[in-house]
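Here the complex is missing one protein chain, while the rest keep their positions.
So, chain A:
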Amino acid sequence: MLEGKSALVTGASRGIGRAIALELAKNGAKVAVNYAGSEQKANEVVEEIKKNGGEAFAIQANVSSDADVKDMVKQVIDTFGSLDILVNNAGITRDNLLMRMKEEEFDEVIQTNLKGVFLTTKAVTRQMMRQKSGRIINIASIVGVSGNAGQANYVAAKAGVIGLTKTTAKELATRNVLVNAVAPGFITTDMTDKLPEEAKESMLSMIPLNRLGNPEDIARVVRFLASDDANYMTGQTLHVDGGMVM
């Protein structure tokens, strides 16, 4: 499905990004596995891809650093010779009630979750415009659509990502670079493992499909958006949340 394509997945050492990297590779794409600090975890993802006959390498970069991002994108293009798919997945949470939220908590989340998407998108644009083809898939969040108490920073960043997705889609449409977002609901990863049990219970009661999602539920939708099956879609945000927000 993605044979001959090359992909960069940010934050692919763990959780959803890891599942996306594995899914794209399983479908034939060469994958650059980005991470911030978890070198070993990233190497494990690369090993798993290679074990299954795929091509991949791990690359460290902090997505909120312009210099890091530029180096990373250059290295991916030098290694693979092209860059067809970018998945902006890296993200963090620093939850707190608005009243208690510190300026640093707000800034940190915006830097990684929103500015990181801007920097990485900007860095790949030149290559994709040259190729006259490309796919950018941004991992937003359903709370970027609905709002969520305790996550003012995160929600602002994710709503920002949805807006950025639409604008990038409009700017790059004539160059056949398609830009879409996926808004996951409640997915079991390290990010959500740290939530208290009551919070998980109350989340579950809001999910019509009555189960938490797993990273593969998101990865398969990303694979669809990266494929030729999604040729006529751009600027959209797909809710993959078990029906939480309709």
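FYI, contacts are C-beta pairs under 8 Å (C-beta built on N, C-alpha and C of every residue); 3 or more make two chains touch, one makes a residue touch a chain; residues count from 1.
Definition applied: contacts and distances are computed from a predicted model.
Entry comment: the absent subunit's protein name, as recorded by UniProt, is "Acyl carrier protein", drawn from "Acyl carrier protein", "FtsX-like permease family protein", "3-methyl-2-oxobutanoate dehydrogenase (2-methylpropanoyl-transferring)" or "ATP-binding cassette domain-containing protein". The chain omitted from view is touched by exactly one of A:175, A:200 or A:220, namely A:175.
Checked against the full complex, the one of A:50, A:74, A:102 or A:130 touching the unshown chain is A:130. Seen from chain A, the chain kept out of the figure touches residues 126, 129-130, 171, 174-175.
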